[in-house]
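Notes to accompany the following structure.
All protein chains of the complex are present and in place, except for one that has been dropped.
For chain A:
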Amino acid sequence: MVALTINGKTHDVTVDPGTPLLWVLRDTIGLTGTKYGCGIAQCGACTVHIDGVATRSCQVTLESAANAKITTIEGLAENGVLTKVQQAWLDNDVPQCGYCQSGMVMAATALLKSTPKPTDQDIDAAMTNICRCGTYQQVRAAIHAAAAKA
């Protein structure tokens, strides 16, 4: 059994400790906001925060996530109040299909935490998530908007 701390709550998980955190979150815990896109850390749809660091959860095993503080997309807004990143995404009407946007929001949240006023180059370096609808231009605008509000 592995104890996971997710969005401030502790969960005792009994599946194979080698299971990727992504699938523990989705199938065992039921937090499906974290998405499966590739399974090889290419697309970023599964991005969560592990001890505050944006991490691709498809490459993290359950056992290695024990004792860490995990935040998923469901854990960002508190009492229904959106974070400034989520609000900027809403204001800029960023998502199209939206499937990659959990990962985008998690990556952008971590970026703004470490780099509150990112340049376009900072954004290019940090935001390597794939979006097939092509929301990159709106993602960039929303990150700048969120940074401006800080």
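Worth a mention:
As a working rule, a residue touches a chain if its C-beta (ideal position, glycine included) is under 8 Å from a C-beta of that chain, and two chains touch if they have at least 3 such contacts; residues count from 1.
Throughout what follows, contacts and distances are computed from a predicted model.
Missing chain, UniProt protein name, picked from "Ion-translocating oxidoreductase complex subunit A", "Xanthine dehydrogenase family protein molybdopterin-binding subunit", "Fumarate reductase iron-sulfur subunit" or "Branched-chain amino acid ABC transporter permease": "Xanthine dehydrogenase family protein molybdopterin-binding subunit".
Screening A:A110, A:I123 or A:A147 against the full complex identifies A:I123 as the residue touching the chain left out.
Residue positions on chain A in contact with the hidden chain: 15-16, 19-20, 23, 26-28, 30-40, 42-43, 45, 72-74, 76-77, 82, 86, 89-90, 93-102, 105, 123-125, 127-140, in rising order.
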